[in-house]
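Here the complex is missing one protein chain, while the rest keep their positions.
A and B label the chains in the order they appear, each numbered from 1.
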Amino acid sequence: MTVSLEAHGKLPIFEAILAADLPAHEPHPPRSPIHVSHLVLDVRLPTFVSQLTISPPTMSRLAQSRAAPAAARPGDQDGELLQHSLSQLRFTDAQPEPDICPVCKSSRYLNKSMQFLVNPECYHKMCESCVDRIFSHGPNKCPIAGCNRTLRKHRFRKQTFEDIAVEREVDIRKRVAAIFNRREDEFEDLMDYNNYLNDVEDITFNLVNRIDVEENEKKLAAYAEQNSKSISANASLASQETQDYSALQAAEREQARLRRDTARREEEEERRARAEGRQDIINRLASGTASAEQIAQESRVTLKKRMDKKAAAERQRQLHAAAAAKDATNGSSGFLIKGLKTKKEVGPEKPFDAFGGLSFAKHDYCVLQDHYEWDWLNEVRGDVQIVAGGYDVQEFHQRALCDAFAGLGVFVGEEAAARDEAAMGPGAVKAAATAGAAGACTGAKDIKMEDPF
Amino acid sequence: MTTYLTEDDIYRTSTQYRLWSFTPESLAALREQTHAAAIERAKKYLGHGNGTTGHSDGANGNCEGDGTVADCLTAEEELRLVQRYADQIRTTSDFFKWPVNVKATAVQYLHRFYLSNSTLTYPPRETYKCALFLASKTEGVHMTLSEYARRISTDAQLILAPEYKIIQALRFTLDVRQPFRGLKGALMELLNIAAGRGAVPQHSRTGKTGAELQTLMAELPGVADGDRSTWAAPAGAAAADPRVLADRAHVAYGVARQILDAPALLTDVYFLFTPPQIYFGALMLADSVLAGFYLSTKLALESPVRGKVLATIGACRDMLGAWSPQGVMSKEERAGLEARLERCRDPTTRDLVGAMAAEKRGGGDEGALDDGVAKRRKLEREKSMKEGEDLFGPSLPTVGNAA
């Protein structure tokens, strides 16, 4: 009988007792252990209890009824019981693979390569040959005495953790996590996310410790049903992320390799070019087609050219690399976020508006023309000094017409009155300003804390 | 989602709209308030007509208690005095041959200043030169102070003394929106209509083509009675001759421009109306028929704001029309008022130059002050720390003399 290590302040003795007798059923405490429980549960290990964030489970409801009088009891009794319970725990190291299969009783000595498998239904361990023998023809009952569960062959697997309880817990967690897989950024607030995690942990805790199993399983199933879409979406996201991550790593490795190759190649080229050049110079000098000075001059020029080209290429490469890196990681803080952010987009992304959402195009009163029958104005066009400098008469047209109508429809009397009414002293400055801006869009404007006298 | 800013919206972002636009009532109330506060204060430094001089240290006996409260200018007189000096600014600006925007800005600065200050505190004779100089700076005329002072034969320091006060009274808003360019814009459009090349915006429901507009313009009756324009249709010329029509527009423009120069600047229109309304008012006063026609090309008969716009322009026109050059104070009257003012003005502001210098000397820079004090404290602290190790204990704290 394996003993489960203490978990979350659960008193191990009681747990162990129940686990041994009733491995999977709702632990309705039988009559006899009540006395034990009464004594044992009295031991309120204070540190653990203070960390309990969940409502006390069913068994300690019993304790609660006894707790009041029990709490009055002094502490020396606790100490004794504590010792007792601790000594019951076997804080031994992980047990090595047992040598004897509990079902067929064959030992490792006889079969060197004996493997043990467990079934997540009841977590009973048996050797491979037993599994084959008993379950190859279909589902069958668990051979361990007292366990009546129907087991199937394909569910048997190698135990990953030495402690079977941990194995069970991990399986439960896997199951729960597969269902409750919401992500941090789906929550508005860190607090909300933590609350969610807390609730999930409650359910997990209950399942692991066999508290209200039915109820919690129901909760699981209900949640799974209601949120099937989001669950599958999140699941696919997670798998996408791991894919991307490995893809990114591969890409980086590729890059590094390419860089090494190009560097090697360039070195080769340079060496070859230099060797050739030298050969060429020797030939030329030998044949007398060029003088020494000429050669020196030329070599200097080519050297400079090469340096410039290299510098330019280097700069461009840097920019490219930065650009590529940026684009690959979406410019964001980490590679894992890539898929997630786009999910939040509402519909297709809007095309970039260079004007930033502002436009002066709406002209209520006039149409801007590019020529006006006014000599004074048109003479400007003829003056070279003026136009060569870039002076644009059209800018003046625009301004004059804008000035001609900017405010024609603004009725100072009314708006100021509204402002004054709203502004009862310097306190209501904002109201005053907004009243004045009534009817006008506030795109570029930001009425500030000034008030009329 | 694009935000469209119409011309009106652009105007609403200006400080002129936000800070310096009033209803006639609120404007009057503000002036009233300023005046009352000044009178209240005057009571403190003046006698009450029976010889008692209130609180007076009598160092310069001649300005204290000489005047009486009865001597103080009335609100009406104050207004007219300010107006007189606004006119003075105009003259001076013309003397310098500065562009009209400097003139308009300077006059507005003066008017705005005297909304929150009374002439009793700052007689306009001492402030108007500074207002003009300030306007020259903000409107891009680069004349040095010494040059300016020389040209108007005034001491440079005297000119500069109230500058800070003025800019404070302006609430640090220096832009003045003016109607002159808008008037030019109107002229440009009228000229194009006269030439048959007028155009109206797509959504306007006047829906006329260039030719139609020209015909409409040609069919206009002559200048109405009471309008200031001197244009008259030349005999014998065809009514639809573009040159004739253009001429009408030019004449109307000239008259309106004159109106914008004098009455507009000397009345309160800048506070009560927007620049387009001001120049439309002037245009109405010059040639109401033409102005009416022009407006009709902008606002269709069914337009919802049409009535209000017409009413507003009408009100502005009336205001402009009501003003007459005789309204400006005469030299004699001014001299008389200023003599009274001299007796009853606030003595504490008499020597602005000295006050400014004292301020700069005594007050000092806040930041510098803090630095100095901080440094001293730090030194003291260090000293006391060192002395703490001293056998005889730290030295007694010296009384720091705060500046």
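What we mean here is this: contacts are C-beta pairs under 8 Å (C-beta built on N, C-alpha and C of every residue); 3 or more make two chains touch, one makes a residue touch a chain.
Convention: contacts and distances are computed from a predicted model.
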Protein name, per the UniProt record, of whichever chain is missing from view ("TFIIH complex serine/threonine-protein kinase subunit kin28", "Phosphatidylinositol N-acetylglucosaminyltransferase subunit A", "Cytochrome b-c1 complex subunit 2, mitochondrial" or "AP-2 complex subunit alpha"): "TFIIH complex serine/threonine-protein kinase subunit kin28"
Touch criterion as defined above, residue of A:Thr150, A:Asn194 or A:Gln297 at the omitted chain: A:Asn194
Residue among A:Glu184, A:Glu225, A:Glu268 or A:Asp308 touching the omitted chain: A:Glu184
Touch list for subunit B against the chain that is not drawn: 10, 13-15, 33-34, 37-38, 41, 44-45, 55-60, 64, 99, 116-117, 121, 133-134, 137-138, 140, 142, 144-146, 156, 160, 163-165, 167-175, 181, 346-352, 354-356, 358-360, 362-367
Absent chain, residues of subunit A that touch it: 157, 160, 170, 173-174, 177-178, 184, 190, 193-194, 197-198, 201, 238, 242, 315-316, 318-320, 322-323, 325-327, 330-332, 351-352, 354-356, 358, 360, 376-377, 380, 384-393, 395-396, 399, 402, 426, 444-446, 448-451, 453
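Everything below uses one rule, namely that only the chains that are shown with their structure count from here on.
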Separation of mean Cα positions, subunit B and subunit A [Å, integer]: 61
Subunit A - residues contacting subunit B, complex: 353, 355, 357-367, 369, 371-374, 377, 397, 399-413, 415-417, 420, 433, 436-437, 440-445, 447, 450, 452-453
Residue ranges of subunit B in contact with subunit A within the complex: 1-13, 15, 17-26, 30, 115-116, 171, 177, 179, 181-189, 191-192, 194-195, 197, 199-204, 242, 246, 272-277, 279-280, 298, 305, 308-309, 312
